[in-house]
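Here it is, the structure, as structure tokens.
Removed from the display is one protein chain of the complex; every other protein chain stays in position.
So, chain A:
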Amino acid sequence: MTAKHVEHVMGTVFSFTVRDPGPATGAALRRAVQRLHRIDALFSTYRPESEISRLDRGELALAEAGPEVRWVLERCAELGAETGGYFTARPGGRLDPSGYVKGWAVEEAARTLRESGSAQHCVSGGGDVQTAGGPWRIGIADPHRAGAVARVVTGHDLAVATSGTAERGPHVIDPHTGLPAASFASLSLVGPHLARLDALATAAFAMGAPRALPWLAARGVRALAIHPDGRQETTEGWH
């Protein structure tokens, strides 16, 4: 038996697959979904009443913000330092920690399922994936071929984050130049925790070739880059 749920939240689609459903699974899924809507209400840049929007307008002081918002912005600051500014919670000048929040939200939803006793589940949000247990087979969309998968990653307790120009055009801005970064067609990162991977994927995408893959490898992050000409390049240790 497998329990599945799809939820539309945070401007994208989240999907849940629970391979070990039990009596508590329905309630756990409801809690996970509530958590996502709560995160959206706090962090959405499209909601004028969200804490992030009010912080951006200067109507809310950081010290007055809720603990989750403060915690996330601290993580964003750490990632900004680690990535030499390639990750920022202010892409384009406005406060927008979405590059961290989406992956974090997926991880939080997965944590809710884990705390309810599930050891075998997969949560995806906006094309980023967090799994528990396994093995899970995670396809990586090929940015050049309609409906095709470029690679398949198989493993336990994996997260995969993909950043790319394919679906939304060149939307990752290099914060150092202010210009859209377009050196990769897509960049996928594999590791244990999605929130960090999501942010590193955004940063490494903005960093571009040829720096990104060695930089990721030095952090122990496995990565698959698909170049505009279709060439695939991986860090060492990618299977």
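Note that in this section a residue touches a chain if its C-beta (ideal position, glycine included) is under 8 Å from a C-beta of that chain, and two chains touch if they have at least 3 such contacts; residues count from 1.
By definition in this document, contacts and distances are computed from a predicted model.
According to UniProt, the chain absent from the figure is "FMN-binding protein", selected among "Molybdopterin synthase sulfur carrier subunit", "FMN-binding protein", "Cytochrome c biogenesis protein" or "Fe-S cluster assembly protein SufD".
Here one chain is not drawn; of A:S116, A:T162 or A:S183, the residue touching it is A:T162. Within the full complex, the residue among A:R137, A:H156, A:H176 or A:R211 touching the omitted chain is A:R137. Of the candidate positions A:P91, A:G126, A:P175 or A:G191, contact with the hidden chain is made by A:G126. When the full complex is taken into account, the listed residue touching the unshown chain is A:S186, out of A:S53, A:S186, A:T202 or A:T235. Counting over the whole complex, chain A has residues 1-2, 4, 6, 8, 11-13, 15, 17, 122, 124, 126-129, 131, 136-141, 143-149, 152, 160-162, 164, 166-171, 180, 186, 188 touching the chain that is not drawn.
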